[in-house]
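Note that this complex is displayed minus one protein chain, with the remaining chains in position.
Naming follows writing order (A, B and C), and every chain is counted from residue 1.
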Amino acid sequence: LHGAAAAGIQGTSAMKKLRLITAIKTPYLANGKFDLDAYDAIVEQQVQNGVEGLIVGGTTGEGQLMSWDEHVMLIAHTVNQYGRHIKVIGNTGSNSTREALHATEQGFAVGMDAALQINPYYGKTSMVGLTEHFRAVLSEGPAIIYNVPGRTGQDIPDDIIMSIAAHENFLGVKECTGNSRIEDYHSKGVVCWSGNDDEAHAARHCHQAQGVISVTSNLIPGLFANLMRQKDDDLAARLEDLISWLFCEPNPIPLNTALAMCGLVKPVFRLPYVPLSQEQRKRGAVLLRQVQQHIPGCKEVRVMDDSEFLTPR
Amino acid sequence: LHGAAAAGIQGTSAMKKLRLITAIKTPYLANGKFDLDAYDAIVEQQVQNGVEGLIVGGTTGEGQLMSWDEHVMLIAHTVNQYGRHIKVIGNTGSNSTREALHATEQGFAVGMDAALQINPYYGKTSMVGLTEHFRAVLSEGPAIIYNVPGRTGQDIPDDIIMSIAAHENFLGVKECTGNSRIEDYHSKGVVCWSGNDDEAHAARHCHQAQGVISVTSNLIPGLFANLMRQKDDDLAARLEDLISWLFCEPNPIPLNTALAMCGLVKPVFRLPYVPLSQEQRKRGAVLLRQVQQHIPGCKEVRVMDDSEFLTPR
Amino acid sequence: LHGAAAAGIQGTSAMKKLRLITAIKTPYLANGKFDLDAYDAIVEQQVQNGVEGLIVGGTTGEGQLMSWDEHVMLIAHTVNQYGRHIKVIGNTGSNSTREALHATEQGFAVGMDAALQINPYYGKTSMVGLTEHFRAVLSEGPAIIYNVPGRTGQDIPDDIIMSIAAHENFLGVKECTGNSRIEDYHSKGVVCWSGNDDEAHAARHCHQAQGVISVTSNLIPGLFANLMRQKDDDLAARLEDLISWLFCEPNPIPLNTALAMCGLVKPVFRLPYVPLSQEQRKRGAVLLRQVQQHIPGCKEVRVMDDSEFLTPR
Partner (left out) sequence: LHGAAAAGIQGTSAMKKLRLITAIKTPYLANGKFDLDAYDAIVEQQVQNGVEGLIVGGTTGEGQLMSWDEHVMLIAHTVNQYGRHIKVIGNTGSNSTREALHATEQGFAVGMDAALQINPYYGKTSMVGLTEHFRAVLSEGPAIIYNVPGRTGQDIPDDIIMSIAAHENFLGVKECTGNSRIEDYHSKGVVCWSGNDDEAHAARHCHQAQGVISVTSNLIPGLFANLMRQKDDDLAARLEDLISWLFCEPNPIPLNTALAMCGLVKPVFRLPYVPLSQEQRKRGAVLLRQVQQHIPGCKEVRVMDDSEFLTPR
């Protein structure tokens, strides 16, 4: 055995205690390949500012725009460079069971601690098919199930979750449908991470969420770690506008734009993602400057010109 | 120039006149690979029973479960075997612009007549990103745009369609949101194919749809060709229950099950798809037997045992 | 059944009668992708000047520098565009049996008439392994076995060839070790094509070769067709220096350079291939001009500057 798969019950138990997990950004070079130096710099700041786990190649990290060999390579790179300091969760799910099994097997072979497993978006399937899919991928190793009907077009019903919740590799749910459902799952013994940054503080402190899988923590890891460690309504209120702006277009468009504006990544987008408009950037710059001292490595927040952004093919 | 791309305005014009396009089933061998013999038998019946075009590797054909080389191979095979008798439309879209461009380029290189292009499901994007994506893929050759918010989680707004409608490679829209929208698009000069079999007859004869991209026509191509050629309320009414049953679970689960029950494909499912339950199959058998003489090649409709179905990994 | 695989004994028999087969050049765009327009122009000239078959993605066509999906796409494109006028033989062999089987299966699925099957170069294997490899790939469809120890580091012994010669899909041997062996194979009923342009005329007319798989015929298809149709010692002698020059560096380096000098392809090389030196090009220009009227489409032979050549990554 190897990786977290080897860690057994202890490993699974540790995973269930994570509070702040970042859906980490994948930065690009001008030629469209991964910018591993920029990636490493961001991950180092995550480690140093209280982030406990990373989703590698999530929708935020644009796993959907990676070839599988790129994706597994990034998981392996992350494990190899930072695996002793932070939990590495590979987004090795897919709407194709075959692809999910292949990627998940490879992810565990290169040492990831757990997988994030999505229900089959776009192609969809029946409830029986959903169960078969989850049972297949859970057999590969520990997994968080990801429910995001806004992206998949198909909610994962509670009874499907409960039917797999006893599986030894089931860790819990990244739930995006709201805090009342999280509270309900908690009452049934299912660990939840909020998938909505705007609800995460309340989820954690008022609705029994274990924590959050966050987009915003790419930018302000320390502040988000604080939000997860202790109830802080003032801080939560102060971050509302920034979080709202980070979802003014489908994620990760605003995050990508923000990281470029902060000088933390090259302003390179893989299509179909494109930067926010200048007007949106102006609005964001104001919000980013308010928390600038909490954005690690950010020396300046620039609105930037449209001409500075690249979308290589 | 080559393929339909070479045909220019004449080719584009011919595509816009198609009435019955089948989203063709991909049959499998017990080992999970394509069963090209079964595929060819089905396609031959399509050609002989009035179907004018095929979507190869659509969601019905499970393009989402294919590797791209399998997908392009199937397009090439179809062009090579039947391209002189039927229009071949490859579902070479993707939520990754890079993958869509690659697959679409290869599809045209092997002679497909047009592409079906989906908006970026799951990953989604902004309206500007959507336009960039469509402009990129339209540059490769003629395309039908596919709008199916129930799968993608994101409707393609009318103004996006109108902003690309003048592109020389824009053929029209496969629209799944209903007939009033189809009628509206028609009034603006945009050709539409209904993506809903249950609404297709009305769409064609009462709401100005050009035709349908059909699932049901895999089974009863001749009847569906009749429905598209002339208004026939009786026939439409008689097919209602069958069509309804074919969508009692996410497509293509019922279709796959039906084709196996009719002996036209091996009972092999690629996960996450699984067969309908025996109860559902019993219900379907009654409906299928009512049209059995219109199902080409069907000698018998069997309910089958659960044990007969295979889901190879 | 489909492709030549379907043609059965008639198809196999027709393949064994081919005299002039060209190992066709793959031209590139400046971005390193296939230049299908240039390819089509060359293939059209092949068809019109007496070439009867093509090896697609041979070592000359740089199959070893293609991804398999590119390779199969090029086979499919060729079948689709020219399959009614010329036999299409895909070089779908590999030193990995698994890859050879996959590519060969796909090649036949897209309609190729036969495969060229190499023994496992570089990795090599035992004689028992060699037989297993050939039996495996022959099960996919008609094949010419390719023996070129100068590339593979391992000769295919006569007894291996004889042990598979009775297989219904065995077409013959592309033999590069010389004419006495060809003559010997012929005496045992094995069809041979010479793999050496400099020996091909003698092979055909004095040593019982069926024909040639030629590099030179990319440039002068008509003259090479003449050489194969009838004994013409004068013509053979006149071509000696040109043929010799075409192998002054490992093929296809001189051919690629020559086609660029003749204006038939863009001067683009995929590494590890690089153009001939200017001195070598000067020597070649003299020889090419001597046959310029037999090089279809060649309006001018230019020595070119080093700076005109591209090697994209």
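Just so we're on the same page, contacts are C-beta pairs under 8 Å (C-beta built on N, C-alpha and C of every residue); 3 or more make two chains touch, one makes a residue touch a chain.
Just so it is clear, the structure is predicted and the values come from calculations on it, not from any experiment.
Asks: For the chain that does not appear here, which of the shown chains does it touch in the whole complex?
Replies: It touches the following shown chains in the full complex: A, C.
Asks: Give the residue, chosen from A:A23, A:A38 or A:A76, that touches the chain omitted from the document.
Replies: A:A76
Asks: Of C:K16, C:H85, C:R151 or C:H186, which residue touches the hidden chain?
Replies: C:R151
Asks: Where the complex has a chain not shown, which of C:Y39, C:F108 or C:Y121 is the residue touching it?
Replies: With C:Y39, C:F108 or C:Y121 as choices, the missing chain is touched by C:Y121.
Asks: One chain is left out of this view; which of C:L65, C:V191 or C:L259 touches it in the full complex?
Replies: Hidden-chain contact among the options goes to C:L65.
Asks: List the residues of chain A that touch the chain left out of this view.
Replies: Residue positions of chain A that touch the missing chain: 1-3, 34, 36-37, 40, 68-69, 72-73, 76-77, 79-81, 83, 106, 109-111.
Asks: Extract the touching residues of chain C with respect to the undisplayed chain.
Replies: 32, 59, 62, 64-65, 95-98, 101, 120-126, 128-130, 132-133, 136, 149-154, 249-250, 253, 270-274, 276-277, 311, 313
One rule holds for everything that comes next: only the chains that are shown with their structure count from here on.
Asks: So if I superpose chain B on chain C by CA, what angle comes out, to the nearest 5°?
Replies: 180
Asks: Sort the other chains by how far their Cα centres are from that of chain B and give me the top one.
Replies: Measuring from the centre of chain B, the most distant chain centre belongs to C.
Asks: Between chain A and chain B, what's the gap in Å when you average each chain's C-alpha atoms?
Replies: So the centroids are 34 Å from each other.
Asks: Indicate the whole-number Å distance between the mean C-alpha point of chain B and the mean C-alpha point of chain C.
Replies: 39
Asks: So what's the Cα centroid distance for chain A and chain C, whole Å?
Replies: Once rounded, the distance between the two centres reads 51 Å.
Asks: Touching two or more other chains, which residues of chain C qualify?
Replies: In chain C, no residue touches two or more other chains.
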